[in-house]
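With one protein chain withheld, the remaining protein chains of the complex are depicted in position.
Per-chain residue numbering starts at 1, and chain names A, B and C are given in the order in which the chains are listed.
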Amino acid sequence: MRKIRVGILGATGYTASESIRLLLSHPNVEIAIATSRQEAGQPIAQVHPQFAGRLDLKVSQPEPGAIAAGCDVAFSCLPHGASAETVKAIVEAGCRVIDFSADFRLGTLDLYQQWYEPHHPWGEMLGKVPYGLPELFEKEIVGAPVVANPGCYPTSAILPLAPLIAAEAIFSEGIIVDSKSGVSGAGRTPKLGSLYCEANESIAAYGVGNHRHQPEIVDIVGRYTGCTLDCVFTPHLTPMDRGILSTIYVRSRGASVAEMMHVLRQQYQSAPFVHVVDHLPATKFVAGTNHVQITARQAGDWVILLAVIDNLVKGAAGAAIQNLNCMFGLDQRLGLGG
Amino acid sequence: MRKIRVGILGATGYTASESIRLLLSHPNVEIAIATSRQEAGQPIAQVHPQFAGRLDLKVSQPEPGAIAAGCDVAFSCLPHGASAETVKAIVEAGCRVIDFSADFRLGTLDLYQQWYEPHHPWGEMLGKVPYGLPELFEKEIVGAPVVANPGCYPTSAILPLAPLIAAEAIFSEGIIVDSKSGVSGAGRTPKLGSLYCEANESIAAYGVGNHRHQPEIVDIVGRYTGCTLDCVFTPHLTPMDRGILSTIYVRSRGASVAEMMHVLRQQYQSAPFVHVVDHLPATKFVAGTNHVQITARQAGDWVILLAVIDNLVKGAAGAAIQNLNCMFGLDQRLGLGG
Amino acid sequence: MRKIRVGILGATGYTASESIRLLLSHPNVEIAIATSRQEAGQPIAQVHPQFAGRLDLKVSQPEPGAIAAGCDVAFSCLPHGASAETVKAIVEAGCRVIDFSADFRLGTLDLYQQWYEPHHPWGEMLGKVPYGLPELFEKEIVGAPVVANPGCYPTSAILPLAPLIAAEAIFSEGIIVDSKSGVSGAGRTPKLGSLYCEANESIAAYGVGNHRHQPEIVDIVGRYTGCTLDCVFTPHLTPMDRGILSTIYVRSRGASVAEMMHVLRQQYQSAPFVHVVDHLPATKFVAGTNHVQITARQAGDWVILLAVIDNLVKGAAGAAIQNLNCMFGLDQRLGLGG
Partner (left out) sequence: MRKIRVGILGATGYTASESIRLLLSHPNVEIAIATSRQEAGQPIAQVHPQFAGRLDLKVSQPEPGAIAAGCDVAFSCLPHGASAETVKAIVEAGCRVIDFSADFRLGTLDLYQQWYEPHHPWGEMLGKVPYGLPELFEKEIVGAPVVANPGCYPTSAILPLAPLIAAEAIFSEGIIVDSKSGVSGAGRTPKLGSLYCEANESIAAYGVGNHRHQPEIVDIVGRYTGCTLDCVFTPHLTPMDRGILSTIYVRSRGASVAEMMHVLRQQYQSAPFVHVVDHLPATKFVAGTNHVQITARQAGDWVILLAVIDNLVKGAAGAAIQNLNCMFGLDQRLGLGG
């Protein structure tokens, strides 16, 4: 079988290098192109020295025509706004795309404009692009020309919340999502807050009350369940490379914790990467993998849902490969370890 | 002026070494005695190599008579249960004590028995020992023979909550305290979960729904305000040596965030270590110090209070020295930096 | 093709869990047995929660007969001494073994007794068991019943040194190997020095002048080159989970740095995991992988060789799988990523 040719657009950041790392052990894929305006002409191992001797590829300028000609699918690791523009050109040239940016995640242009930019380069696609969580939207993903790769925080919140809301086990109001993320979520662009000596040995909240992943959680849970979530989302920068833990406070509509665990186990019984566990999940248990661990606990009147993912894998590159596998009819697990 | 002679009981752990570190720069104090059953006979610099050439003292067996004879005040860093027994003997022999354990924090024997042990060696003192937060209980601390040094998590929750409850700015029900602590809070006894390779690069909740600091928060806020708090408390182990961030979700009774900030500023205007700030606090901003940073933010229908302390300083050794300063009529800031 | 059945002996530690992690994505292998005296009867996911939902296996008591019957090859992650005894029983029962301990690495019983124990359970094998570095000893490994998996530090020192000594490019005297290792090298048994708050934010040397990996380096370089190395080895505990950097100071016998790089490139041109690079290697570039990066630099009269590996992968579990692949006629890269 001919290998699926993947292009990596915006190849300098962490989600790009993580995609390359995983794709290198995918048996049905070859990395055909890696693009970056600022690093074009450099060997990829110059940009990411971990690939020295492992991937012999020169970074090229992003040319939609060349990308569409040379790839079966492109991973767009470009920032929002820029991504939609490139995605449009590539898709129109006949190449499928998995978009890591937020450009196609939300269901309406209004919502996009409220939280992102006044102009969307391909706004008519909002509402038509599937949200790349195969655990919830596999059917839509299979045949799609563009898949919106989920945000990292939303992945950790939607997977535990959506089935419990759908099953009417918990109320959709008064939900608190208190999330803790590793520093790689802040990207590879040098800035003060991402410096080792600023982030190390410290934890702090940021984006309190106004983070863009809050409307994404609400929108996607709504898309899956039909319910309008009322939730507060507080992200925290945690001194570790990778990992997200979401501690989610919900109120039961009568279901016991055991019944909630049962709902979750039923939902994910055939999902290869989602594990409903009895122990308290730690981000380390899923670090470097596409796996998710979820549990639920009683605490006074509240039920606490705890979910962990690796923000760079299930929260980005791994989800993209899982989506690629769905889009090309492969076993979801290919290239994603055991 | 003769120096105040301090004894350190249970000198092997982190709260003990942090006490020594701070006391070494206290101008009015000398460390007279350090005790430990298992390390008796060793130079202190054998137990804590950071003190080589800085403190010439041999660890001794804990003898209440010798402690009372040689010290004006003892810091008991012993575990609960064992601590109360030793504290009783020392106090009866005429020495004052600052107790780092939980033995004298709670207001009733019932509560102690419910959360700690069936037997309390000096149960009649519960309700009579002041809680060592000079910001709230200075008057009681001044003349007390025993002061209960506060728990680390409770310090970070009580300081922002108590004044706002007292001012009727927020509801006392439905409060969520989501706390993140460095690993030193788990102590210096070797155990699997405290190993570097278990705790590093990972965050996880523990004690969900049943941590002993929850009743302490409720009891002390109640003691100060007369209100019965209804709150959930979730601690998380965070990959850093020290620091606690508490992210506290409360509901306003009508007060704006600005009004809450005003209440807090009024309350702590003459407290040298509590700072009500406009920025989002990070634990690093207070690491190694006795300072506290608190702020409040709106997030949907909720108000989020954020407070940071160093669990080993304001959450343990620094609070003890602040209490010592109150008990001996000194400026609260002595030995605690600028 | 029937899968190769692997047994993991001593399944509780980090080299065991890393072996499981890698074997789970090896297409030709199944994990048949995992043993541990202390954890027998527990599901493996109880011991290593990262495998929840990923490996359904109960830890069993180590019974040589059962192991030999159920496995084609065993990974012995037992401590030295205990390992040799078990290896002997298993091999005699017809199962091949890759031994992670130091029991079969050294070439003579004398040397073993000098550095390890007075008694060796199977001392007559010393000198007959191949050293499991396929880059240097592939032929001996292929048909061997027992392979001695290399020590982590020695791997990082032997790979750069052996070819340069063999080529007479450098002197074999006056060599300094200054190595820095992550904390996982200290194992998973709780002890003071491995605690997060002891190892974090700190670097220190240990075993100065008397570490057991020094004679291993000398012995194996000698076995490969016929030369007797005179070298000092200083290991350092570095605050990170995994990784070894060896900074090796050597004197040229006339060869330039460029010529040394050429020797190394020639030696490893067909070795899939060893990369001779122009940049300065960082342990992060090989973290989680079986890869090695090596370079050489001039510094005054000295030449500095720098080599990085992941101590748990190329320094333990990955090397074992590479050896397994050699022993069973498979591509060395199988199960070890791209």
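In the analysis below, a contact is a pair of C-beta atoms (placed from the backbone, for glycine too) under 8 Å apart; a residue touches a chain by one contact, two chains touch by 3 or more.
Remember, predicted model here, so these are calculated numbers, not experimental data.
Asks: Can you tell me which of C:180, C:275 or C:291 touches the chain that was removed from the display?
Replies: C:180
Asks: Have a look at B:3, B:37 or B:54 and name the one touching the chain we're not showing.
Replies: In the complete complex, the chain left out is touched by residue B:54.
Asks: I'm checking contacts with the chain that's been left out. Which of C:93, C:205, C:227 or C:334 qualifies?
Replies: Going through C:93, C:205, C:227 or C:334 one by one, C:205 is the residue touching the chain not shown.
Asks: Tell me, which residues in chain A touch the chain that this view leaves out?
Replies: Residues of chain A in contact with the hidden chain: 14, 183-184, 188, 190-192, 194-201, 239-241.
Asks: Spell out, residue by residue, where the missing chain touches chain B.
Replies: 21, 23-25, 49-50, 52-55, 201, 275, 277, 279, 281-282, 284-286, 288-289, 291, 293, 337-338
Asks: On chain C, what residues meet the omitted chain?
Replies: Residues 174, 176, 178, 180, 182, 198, 200-206, 208-209, 230-232, 234, 236, 238-243, 245, 247, 249, 280-285, 287, 297-302, 304, 306, 308 of chain C touch the chain that is not shown.
In the analysis below, only the chains that are shown with their structure count from here on.
Asks: Could you tell me which chain's Cα centre is nearest to the average position of every protein Cα atom shown?
Replies: That would be chain A.
Asks: Regarding the chain A and chain B pair, does the interface count as same (over half of residue numbers shared) or different (under half shared)?
Replies: The interface of chain A with chain B is built from mostly shared positions.
Asks: If you average the CA atoms of chain A and of chain C, how many Å lie between those two points?
Replies: Computed from C-alpha means, the inter-chain centre distance equals 35 Å.
Asks: Multi-chain contacts only, two chains or more: what residues does chain C have there?
Replies: Within chain C, residues 201 contact more than one other chain.
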